[in-house]
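So, chain A:
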Amino acid sequence: MTADSQEYELDQDGFLKDLNQWSETVAHSIAQDNDLTLDENHFEIIFLLRDFYQKHQVAPANRPFVKMVKLALGQEKGNSIYLMTLFPQSPAKLAAKISGLPKPPNCF
Partner candidate 1 sequence: MTLHLIQRSPFSNSALKDCLNIIDSQDSILLMEDGVYGLQHSLMQQTKLTAYALQEDMTARGLTSKNSIKEIDYCEFVNLCSQHQHVISWY
Partner candidate 2 sequence: MTHKILIIARSAPYGSSLAREGLDYVLTSAAYDQDICLLFLGDGIFQLLKGQQPKQINLKSQIGAMEILPLYDIEDLFVVEEDLIERNIDTKDLGMKVVSIKRAEVSQLINSQHKVLSF
């Protein structure tokens, strides 16, 4: 795959193979593959998630993901409806994919 003349590879589930290749451009491109157009609201969450991962080296499950956003940005954004609108279906998983976090090995 190419985004802005930058080469990167995705695995079968759409996760980045080399996490070091992540950039905002790559994020846009992964989002497009998932029928999603990113705006600043998405990026607010994406950078939050990337910071969180950098610090803890764990990608949060859905409920802790919501709680993390709530702690950082308040109730208005830290609720599952808002996050579901930004990252439909499975917010924690889709946000992780777009944010360049590793693929969780189990499917729960």
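Per the selection procedure, all candidates are chains of the complex that A comes from, given by their letters.
Just so it is clear, a residue touches a chain if its C-beta (ideal position, glycine included) is under 8 Å from a C-beta of that chain, and two chains touch if they have at least 3 such contacts; residues count from 1.
Treat the numbers as computed from the prediction; the structure is a model and nothing was measured.
Q: Going by the C-beta definition already given, which one of 1 or 2 is in contact with chain A within this complex?
A: In this complex, among candidates 1 or 2, chain A touches 2.
Q: Touching residues of chain A toward candidate 2 in the complex: what are they?
A: Contact set of chain A toward candidate 2: 55-58, 60-64, 67-68, 71, 108.
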